[in-house]
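With one protein chain held back, the other chains of the complex are shown just where they sit.
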Amino acid sequence: MSKETFDRGLEIRKSVLGAEFVEKSFAAADDFNMPMQELTTEYCWGAIWGREGLPRKTRSMLNLAMISALNRPHELKMHVKGALRNGVTKEEIREVLLQVAIYCGIPAGVDGFRIAREAFAEEAKAAE
Amino acid sequence: MSKETFDRGLEIRKSVLGAEFVEKSFAAADDFNMPMQELTTEYCWGAIWGREGLPRKTRSMLNLAMISALNRPHELKMHVKGALRNGVTKEEIREVLLQVAIYCGIPAGVDGFRIAREAFAEEAKAAE
Amino acid sequence: MSKETFDRGLEIRKSVLGAEFVEKSFAAADDFNMPMQELTTEYCWGAIWGREGLPRKTRSMLNLAMISALNRPHELKMHVKGALRNGVTKEEIREVLLQVAIYCGIPAGVDGFRIAREAFAEEAKAAE
Amino acid sequence: MSKETFDRGLEIRKSVLGAEFVEKSFAAADDFNMPMQELTTEYCWGAIWGREGLPRKTRSMLNLAMISALNRPHELKMHVKGALRNGVTKEEIREVLLQVAIYCGIPAGVDGFRIAREAFAEEAKAAE
Amino acid sequence: MSKETFDRGLEIRKSVLGAEFVEKSFAAADDFNMPMQELTTEYCWGAIWGREGLPRKTRSMLNLAMISALNRPHELKMHVKGALRNGVTKEEIREVLLQVAIYCGIPAGVDGFRIAREAFAEEAKAAE
Partner (left out) sequence: MSKETFDRGLEIRKSVLGAEFVEKSFAAADDFNMPMQELTTEYCWGAIWGREGLPRKTRSMLNLAMISALNRPHELKMHVKGALRNGVTKEEIREVLLQVAIYCGIPAGVDGFRIAREAFAEEAKAAE
């Protein structure tokens, strides 16, 4: 493991998904899933999100499109919240999901809109 | 069919995929696939690409990510060329595909890079 | 938007998914997801379901097969109910799902049978 | 293995895909892939296609939809030819593929139309 | 149906998924889904799991990898429990899921680890 890449990844991951969420994930990890926490932090958040070639806002939009295509509802909700944190507006999220509906099919779009609205509602409640 | 949406779609489609390519597609269409040509032009290019909420450059990057996830090599190659036409740089295409490799898996990334290089080579040859 | 296609789509959508369900969807829609409601109604229900080339019963069976393959449980349940409304019998739904099990794999078939039974139970309860 | 189911499957498979094609497949099989030939013939063609609950024409249309969703071009081409043999018209194949384009996304539809046209051309050539 | 293959399948299915679970599945089956119970038992558990070419432990690991890729959470949880019954250790399940994360993408890995932990917790509770 490269400690430098891991540390950069940890910082970005906290800034996108929320420090509290990430700290809880590590606190709840055991021998079984700690290697996954480490791999994700270093490889996904350090080695890719840590690259300079694209702004985080663009990376968030790409994730919404890809994770919709991949059909992973838990991850999609988390990345809708992350997208808001990275400055993607609700109007832009709507545009991404409409494009999903055409390219990945109507059911992918319907699921995406439902999950995004759940994410918005949870964020609004958390902000109360 | 809405003639207005179709016409806007036709213009955008030509501008992204190349007028010659689109004209050939319509010229080669017969009773069997003409409704698909029309549907794609009106809904995909008119109703979605014709919306104002996202710049075309962003829509192109979203497409590279989604079509990689969807595993459609013919369409991916066409949209790599379209992305170049929309001002996405090769460095940005690289960043999108690295993100694909992490979120959709290494084989999706490997396929994406191979297809992008084929698209670049074809564009270079066409420009000779 | 083509008002004519939208109106035809709205009528078909209500007739397949139930008028109450569709009216609730529009009533609950906000600025964020109204464009998705409109796109689905016009494009999916008007431009495709509104075509004459196949009976609605066949379109319902195709949807059960495709949505099983696409792995979208929410949409699948809705379309099982729609299939019943379009005259597909439970015996025919069973045949479609057995074919799904062979072509899309056993796990797709198992999921499809579970979801269909849930849909049947909900419809029976609603009819009480 | 149930010889009865295998024999019924072999007959149906020949009748849908062409006797010559199926005989070649068995003749070319070796120790490595013979069990796959047998499995497919018995379970897919005997145990499923051999059931009475749906006409073969409907089963062919379901296959076009599912195999498009599954993104398997070799199998799709073979089943387009099989669909013609089962009495599905080109107009009906078009309708199935338009529905694929909406539910599985535009790239799935584009690929489906291209492959169907290749299948039609190959059949026309074989009939010369 | 081959009674011999069905019987072998039933025995293996009970031994991997638990006799109680399998007996409940058959007891709860009705005209609608009994053919699916029979197909799965004969075809999946008899004709494939009943083959000698691979140890059950290896087949369990292959299933964890494939069902993760196929994105079927219900089936994945059941096969995590089956893997434990077949002697796959938690450490080996971890290794399979890390490989999933790299080849199928990080979201597939995250989902896999969450589902495996739920399966472990349910098994621990059942053993109390």
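By written order: A, B, C, D and E. Residues from 1 in each chain.
Assume a residue touches a chain if its C-beta (ideal position, glycine included) is under 8 Å from a C-beta of that chain, and two chains touch if they have at least 3 such contacts.
Bear in mind the structure is a predicted one, so any value in this text is a computation, not a measurement.
Visitor: Would you list the chains present here that the left-out chain is in contact with?
Guide: Taken over the complete structure, the missing chain's partners among displayed chains are A, B, C, D, E.
Visitor: Considering the complete complex, identify which of E:C44, E:M78 or E:V110 is in touch with the unshown chain.
Guide: Only one of E:C44, E:M78 or E:V110 touches the chain omitted from view, namely E:C44.
Visitor: Counting contacts across the full complex, list the positions on subunit D that touch the omitted chain.
Guide: 32-33, 35-36, 39-40, 44, 67, 70-72, 74-75
Visitor: Tell me which stretches of subunit A touch the chain missing from the display.
Guide: With respect to the unshown chain, the touching residues of subunit A are 1-2, 5, 39, 43, 47.
Visitor: Over the whole complex, note the residues of subunit B touching the chain we left out.
Guide: Residues in contact with the chain left out: 71, 90, 93-94, 97-98, 101, 105-111, 113-114, 116-117, 120.
We adopt the following convention: only the chains that are shown with their structure count from here on.
Visitor: What's the overlap between the neighbours of subunit B and those of subunit C?
Guide: Touches both subunit B and subunit C: A, D, E.
Visitor: With chain centres set to the mean of the C-alpha atoms, which chain is at the far end from subunit D?
Guide: Farthest chain from subunit D, going by C-alpha centroids: A.
Visitor: Can you grab the rotation angle between subunit C and subunit E? Superpose on CA, round to the nearest 5°.
Guide: So the angle, rounded to a multiple of 5, is 120 degrees.
Visitor: Closest chain to the protein's overall Cα mean, using per-chain Cα means, please.
Guide: C
Visitor: Could you please state the distance in Å, as a whole number, between where the Cα atoms of subunit A are centred and where those of subunit D are centred?
Guide: The mean C-alpha positions of subunit A and subunit D differ by 40 Å.
Visitor: Could you please state the distance in Å, as a whole number, between where the Cα atoms of subunit B are centred and where those of subunit D are centred?
Guide: Here the centre of subunit D sits 30 Å away from the centre of subunit B.
Visitor: Quick one: which residues in subunit D touch 2 or more of the other chains?
Guide: 43, 47, 94, 98, 102-108, in rising order.
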